[in-house]
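A single protein chain has been omitted; all remaining protein chains appear in their positions.
Chain naming follows the written order as A, B and C, and within any one chain the residues start at number 1.
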């Protein structure tokens, strides 16, 4: 099985042996992962498990964007952070945790708020983007940035006892704006800080985001493009949903879309969603 | 919302605020969790995320059973362990990680193999059991022990790119032997060490095990009793399955079952499954 | 016509936090309520447009503006007919059949 090592060192062959043994993943899947780079935007409830699994599995380079500091009320769900990091940067905390489980993965720290002014430069350095943020303007901004740069976007969300997951802008599938061309009214957009969340729900969704990012990066399996998973934690049920295709009228990815690097830079996402970033 | 603090200290109110804000969970759900105890058998691929989320969410007392030591080839999926713990006890490693994210939760270390000789004594000290083991004899043994002691059992499994999850012996629902009265042929029982596993698949299932344990312990939601979740990671689909009820003929929980503490102690699970523990 | 309708992503809060509703929509009932939308044709077909109107009248208990805008759902709400996006079946013109499952789910932004 392990005959063709594809440039893997003996240490790597040992570390990733459970992947190499998998006929449908194998040396090629692992080699693809090791060559890939994934950007995780948000080192909170979704980002915590996503980052740990992306680091553990052998993604070659992982970027982490966040400008928050670790607080005690994060620890109920943000399992990448420990009490020792309270008051310190989330990116630093998450990066240290990732390095401690896999020193052979390169971790890049982006200790800054994700804004139109830095988005293009940051995202352009990665193959896959994981949206692990918690607000509407960020979700539109990340989507548009990924459309401009042609990057697949693994999008997860969790609130209360529910979770949602899909992959946007991948392989001809829809983008976030294809589904949601108009932002919802602001009073319909609740954050975990306002309405609460059962901590393990973003845990499940964050793991599933890592799974989808791994599938995209390793070229193994069928990513959730044009499909969505819905989790209802109360009943413990998942719903597998078939979504619309790419919209020809989409203002981001449609046939007559005018989205460019420049229009992206000039777009006011806070005004568009009537919500602060 | 936070008026009735139900004995929660100000620190706990702050730490668990996202749970307390949830109308369907709230102070009562959190108080139930803080009073509860959960035993996780196996600190490997499933146990890693399950333990982190159980510790983070505020389960009062968590027991960890394992006799293995951390090895480099575990780190591809066992995200609770860091490189610094290679060569050390998995229980010690997992306990340290749990304490570092929540010093207010009591962590009990059971650094021993789970056997009929110690099973009853260990399990009797906990309210809920999480089966995070990786072999057939352990699964039958844990099931029978839970039936003897009347403990709900959250059972997860993962192999290759698939995962399975259900809750046994809960609220009149079936036990493991109701579903699988006869053990499978030994050559049908593969372990991750033989056939490989994509690391994030036990991650998803382990998180879902934590979710089910939290639901049982907090008395919130409908645990997966008499139902099973199946995950196919390749397609990213979950299947929600309705299982049979408790079997009246079951040799463990049926109406004429002869399972007692003594017959449990005398039962040879390795011989029964033709598989070493 | 027997249908199952479900609410998620917070929309259940508009109907006493009940997520799953087994409903029986009779086009004739609608007419008696004075809603001309209920009968969509001679063939007694029920469209999603009719259903939305029926749901707003009979199921939604508060803040209907969080559910509908004009004669469609408000921005940010996905409508699923038998687990498929209603864009695939004709959106408001989707013709419902006996025992169909219709889900209204608000997109989440939390993390």
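Everything below uses one rule, namely that a contact is a pair of C-beta atoms (placed from the backbone, for glycine too) under 8 Å apart; a residue touches a chain by one contact, two chains touch by 3 or more.
In this text, all values refer to a predicted model and were calculated from it rather than measured experimentally.
For the chain that does not appear, the touching partners among the shown chains are B. Annotation: of B:162, B:222 or B:270, B:162 touches the absent chain (contact as defined above).
Remark: the residues of chain B touching the chain excluded from display are 42, 44-47, 132-136, 139, 156-160, 162-164, 179-185, 187-192, 195, 197, 202, 228, 230, 232, 239-244.
Following the convention adopted for this analysis, only the chains that are shown with their structure count from here on.
Rounded to whole angstrom units, the spacing between the C-alpha centres of chain A and chain B is 27.
Taking each chain's centre as the mean of its C-alpha atoms, chain A lies 32 Å from chain C. Multi-chain contact residues of chain A, defined as those touching 2 or more other chains: 160, 192, 195, 197, 240.
Shown for chain C are the residues in touch with two or more other chains, of which there are none.
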